[in-house]
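Only one protein chain is missing; all other protein chains are in place.
Order of writing sets the labels: A, B and C. Residues in every chain begin at 1.
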Amino acid sequence: MGRKMGFVVDSNRCIGCHSCSMACKNYNQLNPDITWRTVYDIKEDTYGQPTRITMSLACNHCDIPACKEACPTNAYEKREDGIVIHHEERCIGCGMCVYACPYNVPQFDKEKKKVGKCHLCYERLDNGQSPACVSSCPTQAIYHIDTTSLGDEFAKSLPGFPDPEITKSTTRFIKPSIVRKL
Amino acid sequence: MMNLQSQISKEEAYEWKSKVYSILAAYYHNQLWNPKDLEAVVKVLEDYNHLYQLKMEDAIEVIKSTNLRHEEDCKFDFNKLFIGPYKLLAPPYESTYLNHDKLLMRAETLSVRSFYEKANIQVDGKGQIPDDHIALELEFIAFLLHQLNQENELTAIKALLEEFLNEHLGKWIDEHLDLVNKQAKTDYCKAWAIIIRRIIHLDLNRMTIS
Amino acid sequence: MKLKRRTFLKGAAATGALVGLGATQTEFPFQGLMKVDGSDQTTKKVFQNACPRNCYDTCSMLTTVEDGVIQFVEGNPQNTYTNGTICVKGNVYPRTVYSPDRIKYPMRQKGRGSGNWERISWDEAYTEIAENILKIKKEYGSTLPICLNKYSGNFEIMHYGIEGTMSSIGYTTRATGTPCWPAGIDAQTFDFGTILNSDPEKMQKSKYIILWGVNPAWTAVHSMNFIEAAKANGAKVVVIDPILTNTAGKAHDFIQIKSSTDGALALGMAKYILDNGLFDQQWLEKNSKGYREFFGYLDNNITLEWAAEKTGVSVDVIENLAREYATTKPANIWIGYGMQRHTNGGQNVRAIDALAAITGNVGLEGGGANYAQLDSWGFNYHAMIHPPPEGSEGEANRPVNMNNFAADVLAAEDPPIKMMWIAGRNPVQQDPETTLIKKAFHAMDFVVTADLFMNKTVELSDIVLPVTTPFETPGVNVSYWHYWMTLNEQAIKPLHESKSDVEIAMGLSEKMNELEPGSCTYPTSGDLNEWVGKEFNETILEQFGMNTWEEIKDGPVKMKNMEVAWKDGKFRTPSEKYEFYSEEAEQFGHHPLPVYVEEMKSTEDHPYRCITPHWKLSIHSQFQDLDWMEAINDKPYVEIHPELAARHHIKADDLVKVYNEIGYVTVPAKLTRTVQVEEVVIYETWYKNLNYNVNYTVKAIPADMGEKATGMPGIAFHDNFVNLEKV
Partner (left out) sequence: MHELPLVIFTVFSQIAVGAMVTLWIIDLKGGVTSNKIGKGLSISIFVIALVAILSSVFHLGQPLEAFRALVNVQTSWLTREIWLFSLMLLTMIGYIFTWSKKYENKRKIVGGVSSLFGLIAVMGSAMIYVLPAMPAWNNFSPIFFFVMTGVLLGPLYVSVVLYFFDKESMNIWKVAPLMALVYAMSSFFYITVLLSGTGTLETTANNIMSHPMFVYRGVFSWIIPAVVLLPFFFFKVKRKPAFMLLAIVFTIAFAGEIIGREIFYNTIVELDINQVD
């Protein structure tokens, strides 16, 4: 069984500070209106009583990537280590992947007139570094790992995250603990 | 038209061009506010217009007829477009057009820098003033045109000049001037935009240099 | 048609000097370019930088520079507090430095507020400023009509050069005080003798953590690591706040308290601790003054029922909290700045301090009542301290209240205030009572502002001076929370014509002495890197364990022996003990004991409290206007509880007018049950394209304390009462 590199999102540690999202833009030099990693507020009453908790999402590097299946130009590549890469030079900006991805990951860049998405900073990984978002997280709430090694203590989804089974998302979550309001 | 141009030598043509680009550079260097200077500049532009049939008489007329009483408005307008302190309405930097970051000192700026270095030129205040400021790009073109008369490596300089025009200034000047045209409040700044566009377009794509 | 070729060359001659139109020129007349031989080599270098913003975390940063251009900024792992990461704001620094919208040149506005600006040279700027100063001096016989308003935009030590500028021209008027934290400073000064917190990294040693009115998830992100570490070690975390913040979302328990009643909760807890004998008699005997009087006050005046009634927290919860807090050691309380922005804020902090003292948590590793510290700030302030010129009129600077700035400036007499210099501040945006502030600006003869970007204050200035970012000038910085000191290296050349405060001071001094010799004592030259060294003295070197100041070039250093505040039991109060009973407090008009002072109440016309806490994507008016920040959030909102919203027929995203007698803001509603029914929340930020300023409704009501330590009381920002109306 091949490796499946993916992100672990620890919503128990995530404080919703957006550093990951900004570091990603900084490293990947993205247009102001493009974000490859986004911090979402989990709906406040998801767990009964209101609270403020967050999750940080980027590409889920799916086992069956809908983007790759829909792409007419084979611009997407699923690497042996599981990372889904978008080859910009092959992209013709047809937007089929934008339609197909259940997680809104590929984004159409109006200036480049092409699509782009998180590639798990594979060139940083290949150099032995962490992805920009991972290394910038002040609370170590995101990390990257071969998700085949993870057990059941890691959830495949959190409330608000679309069905991970559609495309076999490899993102794994650590559930937030919920504050008790006295 | 050919007739007119045939009346001057190649060397004179280069020198004319160099001076015209120097004028454009001086405009963006914020130096053309003295009425006397402006008067002389207008004469040169009129001749240049006549020589190459650039159809910019109307624009030159606007500049000519701009009187001192309105000059302040022109200056404030100019500042809002290119100087500050507000968010610039028409940033005069290449990278803010060609780089998707819309910031200064991007790859485009450094590429312009390396062009300058090829001609043993650098920005006075390198690292402080972005190399791709339009005044510097225009001045660089004026310098190369000037060099065409001074040096023997004609082909090399010509190639550099053409490449610079087509790879740099030519790539963003229209977008910049469109912005000027859209944002400028005074006819004065709009007239300059017309003049600059005509003059640069004349030389884009090897039209007149070779 | 015949070409009159010679006219060209003739006409050209006239402008020869200007653009080299001369006919026979062989030398090219360079304007902005120059000839060089060969090119510089491409270099890549990493520089140390220190974030100078008004923030707990004061990050140690590493800046990668290639070809003289910043590539990216990241955290410096040598600093174990910031631990190799920077926050969302730090990550946008390159966009600040290279924004095409920075103020690039000195500029003069023709007609204040007209928007008609002209570019001037630094020499012209210096001349105009110097002439104005000298004119004022001549007319009024002193420089007191000149008023400096500088504060927290840049806390880096060399930036005190602007105060130095003012000192070196004579005695001037100074905006004095600090808006946001003085009540707490005074409270702790009465209790402990000064503000001093334990090294926040030691929070991980705590077994019980109360985060009281503080939201580090937004305002001190790196501290969350130590809270998480404590949790992992089995500690319990309780958040006490009127708002269920993102920090509260990380806690075990959350206690939603009515704003401004924190003292009542603390006193109720103290009462329970007293009644159940859970206090540390030994510690109190040895280290404190007046605990018997305090216990007497608790006995006679405080009941848990009263506390419950005041705070909206049930007796059970108070009892349980008190018992857990008193019996789990070490227990740490982090007192936030938000909870002291009230007319009883200082008293509330004193009550909380008392809790830590009676339980013997003061001086304990992992314990304490932690607010802030200034002990690591023992620099020479060489850039700041300069004597007035000989023969200067007057004896001292004249203070005006920074927290009532507009009114005080307008009221100043004999001499009146005629000129303002604004640096590191944006009062028109950030001060309360915006209308009055604008009036004060318009009453000036001359206003100079030094800033990075156009803002509401620059709009009302006559001259704006372009200033450097942290990456463009050397310096050194420390935090008011952690104990790290970081060198700030000049990573790149200053862009455009920007200058640092010290360079501006030097330039102005030169011009003043040229116009009137001896009129300014500021040095006119000096190597800024050497000036950094001049900030160090023997004491600070020893405190940080350095032999020479140059050692800071190897990386951030941490002040020694600050793991546990007050471990030695040597308090800096007059009695050298922890003072429950403070005569100093009495001298400043407060009750000597940490008694409860009634909170400010809503009125019939303005029934709801409007809290305006700090925003996660900005520090005051800094950062939020950058495109990447606006991509995350580009419009404000007011948080309203669904019950209150229903009362006013407000639905989600409806536009709501939040108003009181001095002004209003119109913002979309966000319905959330994380806020209390009678309180609405608007975050303190701004948007460059929106006419939105939360301070339109904020009055300059003074907090109860602040006068002793900072010269002026703080502002009770959160005692702001409003009404709502669906638009």
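The definition used in the following text is that contacts are C-beta pairs under 8 Å (C-beta built on N, C-alpha and C of every residue); 3 or more make two chains touch, one makes a residue touch a chain.
Since the structure is predicted, the reported quantities are computational estimates derived from the model, not experimental observations.
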Across the complex, visible chains touched by the hidden chain are A
Any idea which of A:V8, A:A23 or A:L57 touches the chain not displayed?
-> A:L57
Determine which one of A:N104, A:Q129 or A:T148 touches the chain that has been left out.
-> A:N104
Given the full complex, what residues of chain A touch the hidden partner chain?
-> 38, 40-43, 57, 66, 68-74, 90-96, 98-104, 108, 112-115, 160-163, 166-167
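Convention: only the chains that are shown with their structure count from here on.
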List the centre-to-centre spacing of chain B and chain C in whole Å, with centres computed as mean CA coordinates.
-> 45
For chain A and chain C, what's the span in angstrom between their mean Cα positions?
-> 35
Which whole number of Å gives the spacing of the CA centres of chain A and chain B?
-> 46
Where does chain C touch two or more other chains at once, residue-wise?
-> 94, 627
Which residue numbers or ranges of chain A touch two or more of the other chains?
-> 32
Using the touch definition up top, name the residues of chain A that touch chain C in the complex.
-> 12-13, 15-19, 21-23, 25-27, 32-33, 35, 44-45, 50-54, 135-140, 176-177, 179-182
In their complex, what parts of chain B are in touch with chain A?
-> 100-102
In the complex of these two chains, what residues of chain C are touching chain B?
-> 1-5, 7-8, 11-12, 14-15, 18-21, 26, 28-39, 67-70, 94-95, 98-105, 107, 110, 115-119, 454, 458, 464, 492-497, 627, 688
